[in-house]
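Below: one structure, written as structure tokens.
Every protein chain but one is kept in place in this view of the complex.
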Amino acid sequence: MINITLKVNGEERALSLPATRTLLAALRNDMKLTGSKNACNQGVCGACTVLLDGVPVNACLVLAANVAGREIVTIEGLGEGGKLSPMQQAFVDAGAIQCGFCMSGMIVSATAFLAENPKPSRKEIRQALSGNLCRCSGYVRVIDAVELAAGRSGA
Amino acid sequence: MEFHQPTTLDDALTLLAADPEALPLAGGATLVAMLNAELIEPSALVSLGGICELHTIEATPEGGLRLGAMLSHATLASEARLTGGNAVMRQAAAQIAHPAVRNIGTLGGAVAHGDPSSDLPAALVAADAVIEVAGPSGRRSIAAEGFFEDYLTTALEEGEMVAAVILPPQPESAVGHYEKFARVHGDYATLSVAVVLAMASGKCSHVRIALGAAGATPVRVVAAEARLIGSSLDAGAISEAAALLTAASDPVDDVRGSADYRLMLVPRLLTRALAAAGGAP
Partner (left out) sequence: MSDIESATESAIGKSPPRLEAAEKAAGTAIYSGDMELPGMLHAALLTSPYSHARILSYDVSAALALPGVKAVVTAEDISGGYIGLVCKDEKALAHGKVRYIGEPVAAVAARDEATARLAARLIEVEYEELPAATTVEQAMAEGAPVLHEDFADYTKIYQAPENEGNLLARAEAVMGRGVDGFDEADVIVEGTYEVGAQYHAYMEPVSVLAAFGPDGRVTVWSSTQSIFRTQANIHEGLGIPMGKIRCVAPRIGGGFGAKAEASGQLVTVMLAKKAGMPVRLVLTRDEDMTSMRARHPGTLRVKTGAKADGTLVAREMEVWLDAGAYADDSPAVMNLVLFYARGSYSIPHVRALGHAVYTNKLRLGAFRGFGNPQASFAAESQLDEIAEKLGIDPIELRIKNAIKAGEQWLGGQRITSCALVESLEKVRDASDWTRRREAAPGRKRGLGVAAMTHTSAFLSSGAIVRLQGDGSIILNVGAVDIGQGSDTALSQMCAAALGLDIEQVSFATPDTDSAPYNYGTNASRVTYTVGQAVHRAAMQVRAQLLEHAAAMLECSEGQLELRPGGRIGVDVEPPRNAEVSFADIAGRSLWAVGGPITGSGSYIPNDPPDPEHTKMTGFLGLDALSVLTFGAQVVEVEVDEVTGAVEVIEAWCAHDVGRAINPGAVESQIHGGFVQGQGYALCEEMLWEDGRLVNPSFMDYKFPGTLDTPDKIHAIILETPEKSHPFHVKGVGEPPLVGAAPAINNALSAATGLRLKQIPLTPERVLRGLLEKG
């Protein structure tokens, strides 16, 4: 067992876990933050995407012990005071969400991307979300949602 | 399993030397996926993330670039100094997987893993890069071409690590291009062609070509390049060069394509890659 602290969604969390535990498992099992999903455990699907020091990573490919002391933001940490973040709200308003299983990762990726590139083209949005697989939406409304969020923040 | 986070390369080497079952951990893009699938059971991991010198990029006195092993693919993909012939590296890095994996995966990890269908090995061979290896008995340099020895097998000896990759200065007017073909975006290549090409007065003055996913290691054929040098990259020259490359290729049959199909792609993607690198007639 290894003792570490992580800053998750602004809160210091002290954890004791095996070295092999992924950040995804630590979030879901040890911290009960189940918004990040496990759909492949292999880095392919993006359902587990979280921000590590602001950068999107697949939490299933990251060992918790290896990111000790660093700052993590999950889907649960995007909104403030029980309100949805502008990106989360845009996904709701654009009708992008179907089964929702991919959406935590999708929204986290989109959030990081828009912070970097506030006025993206649809092609750029597609590139940014290319590691987030969705089996329901066909992606059209997802891209619409990110455009909507970009438009709103520009307005 | 033990977990170490050394802050110097020497400490990392000492830890690795002490335990032959220990593995270096770079980003974990491959290593953690293998742990998750219960394919490996190392006794310890030596995390390289805290070693500053592995994160640096610096110009070499010769005019090339020295890239630290822990640079992420995302960093390489946006590195402005990877221009001219060395753009082949930037392009290859930019086509690896997808954004989040590019934030995790590293140059050193990809080089050490030595997967022939991954993108950086072929680009490194085309760029005539040198792998800087650190080990218990000091440092040594190995040309990329000789570094990849077999499927998932490199010239690294026990206790050795990839410390950096050195890209030489490329010929003045050289253009690098990485042509990747995959089943869907973000998949490993079915076949890829890395090219560094220079043209002078309509004739090829320099070319290095390496194929990815065409065999157990990147495939380079000096005679094929010789056939192109001095030519105007006419169809005849390209097809002869392609024939030599095809003959040297020995790809696998798998879900990404049959061996036959990959061989069929060699001349086709070569033509496309050369054209993209500026050799279009």
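Per-chain residue numbering starts at 1, and chain names A and B are given in the order in which the chains are listed.
FYI, a residue touches a chain if its C-beta (ideal position, glycine included) is under 8 Å from a C-beta of that chain, and two chains touch if they have at least 3 such contacts.
Since we're looking at a predicted model, the values are computed, not measured.
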Option touching the unshown chain, where B:Pro6, B:Gly176, B:Pro218 or B:Gly257 are the choices: B:Gly257
Residue in contact with the excluded chain [from A:Leu6, A:Ala26 or A:Cys102]: A:Cys102
Option touching the unshown chain, where A:Ala19, A:Leu133 or A:Ala150 are the choices: A:Leu133
Residues of chain A (touch criterion as defined above) contacting the omitted chain: 28, 32-42, 44-45, 47, 74-76, 78-79, 84, 88-89, 91-93, 95, 97-104, 107, 122-123, 125-127, 129-143
For chain B, the residues touching the chain missing from this view: 37-38, 98, 181, 183-187, 190, 254-255, 257-258, 261, 264-265, 268-269, 271-272
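As a convention for this text, only the chains that are shown with their structure count from here on.
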Between chain B and chain A, distance of the C-alpha-averaged centres to the nearest whole Å: 29
Touching residues (chain side chain B, partner chain A) in the complex: 1-3, 5, 25, 27-29, 32-33, 35-37, 45, 47, 49, 74, 97-101, 103-104, 185-186
Chain B contact footprint on chain A (complex, rising order): 2, 18-20, 22, 41-43, 46, 49, 52, 55-58, 60-63, 65-66, 68, 109, 113, 127-128, 130-132
